[in-house]
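Read the structure below first, then the notes.
Let's look at chain A:
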Amino acid sequence: MTTIAAPSLTQHGLYILRENPVTAVAFGLFALLVFFAVAGPWIAPYDPLLSNAARILEPPSLDHWFGTDQLGRDVLSRVIVATRLDLGIAVTAVLLSCGVGAVLGCLAGFYGGWWDVLIGRLTDAIMAFPLFVLAMGIVAAAGNTVENIVYATAIINLPFYARVARAEANVRRDSGFVEAARVSGNSEFSLIARHLFPNLLPPLVVQLSLNMGWAILNAAGLSFIGLGVRPPTPEWGIMVAEGATYIVSGEWWLALFPGTALMLAVFCFNLLGDGLRDLIDPSRRT
Partner candidate 1 sequence: MDKLKLLARRLLQALPSLAAIVIITFLLTRLLPGDPAAYFAGDAADAESIAQVRAELGLDRPLVVQFFVYLGDLLRGDLGTSLNTGRPVLAEIANRLPASLELTGVALLLALGVAVPLGVLAALYQDRWVDHLCRVVVTAGVSLPTFFTGLLLIYIFYYILGWAPSPLGRLDFLYIPPATVTGFYTVDALLAGDLEIAWAAFTQLLLPAITLGLFVLAPIARMTRAAMLAALSSDYIRTARAYGLHRATVLITYAFRNALLPVLTTLGMVFSFMLGANVLVERVFSWPGIGSFAVEALVASDYAAVQGFVLVMAILFVVLNLMIDLVYTLIDPRIRVEG
Partner candidate 2 sequence: MSRVPLLSVRDLGVSFRTRSGTVRALERVNLDVARGEILGVVGESGSGKSVTAFTIMGLLDRAGQVTGGDIHFGGTDMLKAPARELQELRGRELTMIFQSPRTALNPIRTVGVQIMDVLRRHAVVTRRELRDKAVEALAAVRIPDPQARFHAYPFQLSGGQCQRVMIAMALACRPSLLIADEPTTGLDVTTQAVIMDLIRDLARERRMATVLITHDLHLAAQVCDRIAVMHAGHVVETAPTAGLFRAARHPYTARLIAATPAGHGTLDEIQSIPGNLPDLRAPQLPACRFSRRCERHEPLCDAPDLLPETVAGDHTVSCRRPL
């Protein structure tokens, strides 16, 4: 009788991509975004900060594929260069959120007792607010800077990761291998680090990718209302805000291109999130 070997992660991954062309497209888009974030300033055709009073508010043309804005700056270049800032804010915020949330959730789920109560109260307190409003409040109180946008976004996403981590830690705590590890004399810390964390990773990664899209929307929303990023820094949210005043007079390109870029980035991460979830844990599909 022949035994069927379990597929490796790469094989499984390629299978998922073939079965699901949409996920493959998302991966492609993701690669493109990362490329723009990294190489943006070098591949942009014009200097994103260079204004040109002679060529303001020009519609898209061969010279300027996305047209020019109210200061004569090339919209395409600004959109490309903004990728770094928008992705940077979202990625940093989510990683921070995930890291702290995972640790807190782990402690709450593993030790229970006071840890659980305290951390539970903290997450409940955060969730008692409409999240975007809380972010506004935090940025207003802490000061109107890009760092604070990152912290605010990280804080409001904390409960999601803490909950996932806590649930997993709870399950693992009572499972056999923790007892076995304890009995064989492992310290608590190495227990958590080597046995708990690897099992936490899959659901956390899924949550992370599902969350990233929302984090981008959040950050862009905050900058749309004037928080964090200041002109002339190119950033999608602030560009849409600036373009908003011109849309009623028909100059659609100032807001449309950064808005579409924003939409594509969020869309890409949402699809990636779904794909990753299918890859790691298909049972959670809705």
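As a convention for this text, a contact is a pair of C-beta atoms (placed from the backbone, for glycine too) under 8 Å apart; a residue touches a chain by one contact, two chains touch by 3 or more; residues count from 1.
How were these picked? Simply put, all candidates are chains of the complex that A comes from, given by their letters.
Predicted model, so just to flag it, every value in this text is computed and none were measured.
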Checklist entry - Pick from 1 or 2: which one touches chain A in this complex? => result 1
Checklist outcome for this item: Note: in the complex, chain A contacts candidate 1 through residues 121, 124-125, 128-134, 136-138, 140-143, 213-214, 217, 220-221, 224-227, 240-241, 243-244, 247-250, 252, 255-256, 259, 262-263, 266-267, 270-271, 286
